[in-house]
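In this view, the complex is presented without one of its protein chains, the others remaining in place.
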Amino acid sequence: MSPLLASVGAETETAFTMPSINYYAIAPILILFGAAVVSVLVEAFVPQRGRRPVQLVIVVGSIVAALAVTIDLRGTRLVTGEGAIAVDGPTLLMWGALLVIGLLGALLMAERSIDPLGDAFAPRASALPGSEDEQEFTRRGFLQTEVWPFLLFALTGMLVFVASNDLLVMFVALEVMSLPLYLLAGMARRRRLLSQEAALKYFLLGAFSSAFFLYGAAMLYGFSGSVSLVAISDTLSAKTGEGSLVAIGIALLMVGLLFKVAAVPFHQWTPDVYQGAPTPVTGFMAATVKIAAFGALLRVLYVSLGGLRWDWEPMLWIIAALTMLVGSVVAITQTDIKRMLAYSSIAQAGFILVGVVAASPQGLASALFYLVAYAFTTIGTFAVITMVRDASGEATHLSKWAGLGKKSPVVAAVFSLFMLSLAGIPLTSGFVGKFGVFAAAIDSGNTWLVIVGVVASVIAAFFYVRVIVLMYFSDPTPDTASVVIPSAFTTIALTASAVMTIALGVFPQWLLDIITQAGVFIR
Amino acid sequence: MTDTVTDVNTGEQVVFWVCAILAVAGALGMVLSRKAVHSALWVALTMINLAILYIANSAPFLGMVQVIVYTGAVMMLFLFVLMVVGVDASDSLIETIKGQRLAAILLGLGLGILLVWGIGSGLVASPTVGLDAANDAYGGNVEGIANLIFTRYLLVFELTSALLITAAMGAMVLSHRDRWKEVASQRDLSIARFRSGVHPGNLPNPGVYARHNAVDTPAILPDGGTSDLSVPQPVRARGDERTLDQVDIDEVRQITEGSGE
Partner (left out) sequence: MTELMPAEGVFSLIWLLIALPLAGAAVLLVGGRRTNAWGPLLGVLTVSASAVLGIVMLLQMMQNSPEQRTFDQTLFSWVFVGGFQADMAFQLDQLSMVFVLLITIVGALIHVYSLGYMSHDRDKRKFFGYLNLFVAAMLILVLANNYLLLYVGWEGVGLASYLLIGFWQHKPSAAAAAKKAFVINRIGDVGMSLAIMLMFVTFGTVSFQGVFGVADQASEGTLNAIGLLLLLAACGKSAQFPLQAWLLDAMEGPTPVSALIHAATMVTAGVYLIARSNAIFDVATVAATTVVVVGVVTVFIGAIIGSAKDDIKKSLAGSTMSQIGYMIAAAGLGPIGYVFAIFHLLTHGVFKAGLFLGAGSVMHGMNDNVDMRRYGALRKVMIVTYVTFAAGWLSIMGIPPFSGFFSKDEIIHAAFEQSVLTGVLLIIGAGVTGFYMTRMFIMTFLGKARWEDDVHPHESPKVMTVPLVLLAIGSLFLGMALLYWGNIETWLEPVVGYEAGESPISTTASIALSLLAVGLGVLVAYLMYQRRAVPIEAPHGSWLTRAARNELYGNEVNDVLVVQPTYYTSRWLVWFDNKGVDGFVNGSAAFVGGLSGRMRRYQTGFARSYALSMVGGAVLVVLALVLVRAS
């Protein structure tokens, strides 16, 4: 009998048991997913003019609701969906961070009074750049409100990504998170060719990296007969000492994840995409993708591959060191502030990797703290960039920032604060974060990595401070950009991130307590 | 079907080698083709061969889905799009970055060798349980997949809908054009044509009395003059237009009177 017939004519009926799903534990995901679907329907049925307010209510409402549930879930520690989703301390912490940052990102994206032409997005992404259509749409004040469902889908994907307890779930979540981001990256209102180019590159290379991830997952499946993180870990401890399959699997999986965190040598998309994407999207993406990707990376390494620590550590040492050094050094010669920050984000990824390689509860805690601190600072940084403009839009060339301290002292001061935090100067969140990861690394014996890290942070401090120097110690030129006074949306986002940057530097204890209580990943 | 699970019979071996070679050939063809249509067809070849391999591996459901969805739907959609865009479009395969191609080939080969070696040596060490054991766990191939989709991967299965929605909406956003001008009706177009002041109807035919090629002979207007419009622009531009006085009177007479020699 052929296999085909065999399966059709099988006599034995296995009883189907309903999957047990704790719906409340995954309610944040469901809320966002549901809201995203509703928001798609809004696009279909609500008239053009009314869409924006409705979408804003849906986005803000759903994120706040999801956040409230997340807070209510604190202390939860379970695996649900038949082992597909793990809701534990780190998950909830990252959910909280993703939702708060997502909210701030949404506020930045909602800003409409900075650009005289409208929001940060093209009135119609389909109109050819520079065409008559485009001008007409701009004149009519069209808005591409599809950005809101995209935002919600991306957030949904991120929430699942950090909670996935299974490589297959993780892969789908990775795609759900990335696809909307590829689209958002290509929808800038100004410099649209650059933006579209960025989106295309991000898409192509992202797809390439996903392929690596999937290949790696297949190898691990081939080794262990399962894609569940726990099952892989169990097989690893049962079958020690064998398996080039495992090595290849881990390596390819790492390539996929390290691409998302922008580690060297998988980082080259970062500057192009950060520069090309609409700045609110860059801010949102830089902050949240870092959290999500590191969350997944940490879970894979700690839950699944913890037993193979000695195998993957050397590789991550080298990558962490390279990432810190290349990011810091190359940033020095950048002349575009968004590109510079892209390289800075690469360097920061290296610093977080230092915490990741520590492979200890302390390393996990320090990496989580660093991620949260970095996310707030980053979104604030890009919020400032949206406000610094000249006649042609955002003034991203560094020369246009000369003397900004004279023209707009408050904004320059806030930006300096962010730069100091990224440089890791004490009393800012960046310092506590850096100190945490370095201390964790030294604690697990990676002293030389810390030395590299400290050297890299010294180099990095140079280009951060160079911006401050430029703003304060140069006189304004006729080319100097001016700061546009934003509406409440950006003001709230900016204030929140500035307050968090200082708060986490001066009183980091409450967050450290939360992280300590969050504990480690559930197995 | 053999009882010893690790055995592979000759038929299976033949299927494997034929299909595997064809699948790899298809993949290479896809990369190396200059024309997009050819590439798409090569992919279809790979897909079909993979489908056969799936079926040979006791995964009939996957094999069929592969044929129906990928080869049948996705690839055909690809081809439609390519037809709309233009079948003739072909990409230049000239590499402009120095060393890129060599490096790509070397690294690709390197990765390939590593993977083949790794997987090869890894699989030798892995114990196999046989295909039937995998399928029988849930009472059959389709049942097995169904069980996984509706239990462990239920959430993920639902989540893939997010992907599809995003993709569909993304395609809309990137390609849907809002019309802000009234679409001109035939009547509007016709009015516009007459308003434009250009000759609205067909241009007059050339003179019809020539014996050989009349294109170069202008039509005679009722007033005895000639119409320049009746001679195509290129002919006029070359100066090949005949004038009335060049026309042989006898010839004209012969034609008009309709008599022979």
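Lettered A and B in written order, each chain numbered from 1.
The working rule: a contact is a pair of C-beta atoms (placed from the backbone, for glycine too) under 8 Å apart; a residue touches a chain by one contact, two chains touch by 3 or more.
Being a predicted model, the structure only gives us computed values, none of them experimental.
Peer 1: Just name the one of A:41, A:193, A:485 or A:499 that touches the chain not displayed here.
Peer 2: A:193
Peer 1: Using the touch definition up top, pick the residue from A:180, A:380 or A:508 that touches the left-out chain.
Peer 2: For the chain that is not drawn, the touching residue is A:508.
Peer 1: Looking at A:252, A:292, A:321 or A:467, which residue reaches the missing chain?
Peer 2: In the full complex, the listed residue that touches the missing chain is A:252.
Peer 1: Can you tell me which of A:230, A:459 or A:492 touches the chain that was removed from the display?
Peer 2: Once the missing chain is taken into account, the touching residue is A:459.
Peer 1: Taking the entire complex into account, which one of B:85, B:103, B:184 or B:221 touches the absent chain?
Peer 2: Touches the omitted chain: B:103.
Peer 1: Counting contacts across the full complex, list the positions on chain B that touch the omitted chain.
Peer 2: Chain B touches the chain not shown through residues 96-97, 100, 103-104, 107-108, 110-111, 114-115, 118.
Peer 1: Even though one chain is hidden, which residues of chain A still touch it in the full complex?
Peer 2: Chain A touches the chain not shown through residues 130, 191, 193-194, 197, 200-201, 204-205, 208-209, 212, 243-244, 246-248, 250-252, 254-255, 259, 264-266, 268-269, 271-272, 275, 310-312, 314-315, 318-319, 326, 329-330, 332-334, 336, 339, 361-362, 365-366, 369, 409, 420, 425-427, 432, 435-436, 438-440, 442-443, 447, 450-451, 454-455, 458-459, 461-462, 465-466, 469, 472-475, 506-509, 512, 515-516.
Basically, only the chains that are shown with their structure count from here on.
Peer 1: Approximately how many whole Å separate the CA-defined centres of chain A and chain B?
Peer 2: Computed from C-alpha means, the inter-chain centre distance equals 37 Å.
Peer 1: Mind pulling up the chain B residues that touch chain A in the complex?
Peer 2: Interface residues on the chain B side: 1, 55, 58, 60-61, 114-115, 117-119, 121-123, 125-126, 131, 135, 138-143, 147, 150-156, 159-160, 162-163, 165-167, 169-170, 172-178, 180.
Peer 1: Quick check: in the complex, which residue numbers of chain A touch chain B?
Peer 2: These residues of chain A touch chain B: 1, 3-4, 6-8, 10, 12-14, 16-19, 21, 26, 33, 36-37, 40, 43, 81-85, 124-127, 133, 136-137, 140, 142, 144, 146, 149-150, 153, 156-157, 160, 166, 168-169, 172-173, 175-176, 179-180, 182-183, 186-187, 219, 222-223, 242-248.
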